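One protein chain omitted, others in place.
Entry: subunit A
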Amino acid sequence: MTFKDLHIISMKSFSRDMIDHILDTAEKLEPIASSKSKSDLLKGKVLAVMFFEPSTRTRMSFETAMMRLGGDVLSLGSVDASSIAKGETLADTIRVVEGYSNAIVLRHNKEGAAQLASEFSSVPIINAGDGAGHHPTQTFLDLYTIRRESHLDGLKIALAGDLKYGRTVHSLCYALSLYGAEITLVSPKELRMPAEIIDDLKSHNIKVRETDSIEEAISDVDVLYATRIQKERFPDPAEYRKVANSLQITPELLEKAKPELKVMHPLPRTNEIDPRVDGTGHACYFRQSFYGVPVRMALLALVMGALE
């Protein structure tokens, strides 16, 4: 199995064996990610970080990952101050930046941008989110978190929140289908998971259940994955408040859960998770955020050919 020069665009191109190999590699690199040991694995390599829309965690964790492995980071900087503001196409920008770097991390507001970039680049493109499309590295870190904090095989998971526009949960669903997970989808009816994704899951013989009640879902699951409900999706603020509060995770709600239940969230959170949950054994969202570093270290080392 070789990952050298592989573009990372969508979870759909990864088999279970490939995912397991990435997660195993991340586990080996975790001591370096947490600064317990040092590495020069990517010394002399340059990672170009091109973010056409704002992101804090994803960008910083990629930069940290590259630096922890001894490599250098080249940032696009502000889009307003770049050639893009002059009207340069993404295709042209990619053909220029590939000459400066060994891999390109791309976040873009248009769906399909990473696929397009991969058609013009001779160095690996890593999709760090394209509009409402895919965000595969978030999915790898979510899977890594589940494996470290709970278990992937035979997993019962509830995904709660904005399932319609939340690209993290779309990719996660596809990946979990490879592990035979039982998935409960919890959302208000306005923000249900798109029908084509549910159809795809069912075609993989995955048990999928839909509900709008978090109380109904919580007692039987190993992982509760919450996403932010975006206020701007609701024309009526009163409707938003009603829905947002109906899916809030509180210590009282968690009394109905299994003791080993883990609560995950891609962050940032607004009011989906009561801060009082942070101190309970259920909370693992801040560790989840850290796990992005070893996972992205693994991906960078693999696609740049430093590890097999």
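Keep in mind that, in the parts below, a residue touches a chain if its C-beta (ideal position, glycine included) is under 8 Å from a C-beta of that chain, and two chains touch if they have at least 3 such contacts; residues count from 1.
Methods note: contacts and distances are computed from a predicted model.
Going by its UniProt record, the hidden chain of the complex is named "Aspartate carbamoyltransferase regulatory chain" among "Membrane bound protein complex subunit mbxK", "Ferredoxin:NADP+ oxidoreductase, subunit alpha", "Aspartate carbamoyltransferase regulatory chain" or "V-type ATP synthase subunit K". Interface note for the absent chain: among A:Met18, A:Val46, A:Leu74 or A:Ala132, the touching residue is A:Ala132. Per the touch definition above, the residue from A:Gly77, A:Gly112 or A:Gly154 contacting the chain not shown is A:Gly112. Taking the complete complex into account, A:Glu196 is the one of A:Glu196, A:Asp236 or A:Glu252 that touches the chain left out. Counting over the whole complex, subunit A has residues 10, 89-91, 108-113, 115-116, 119, 130-133, 196 touching the chain that is not drawn.
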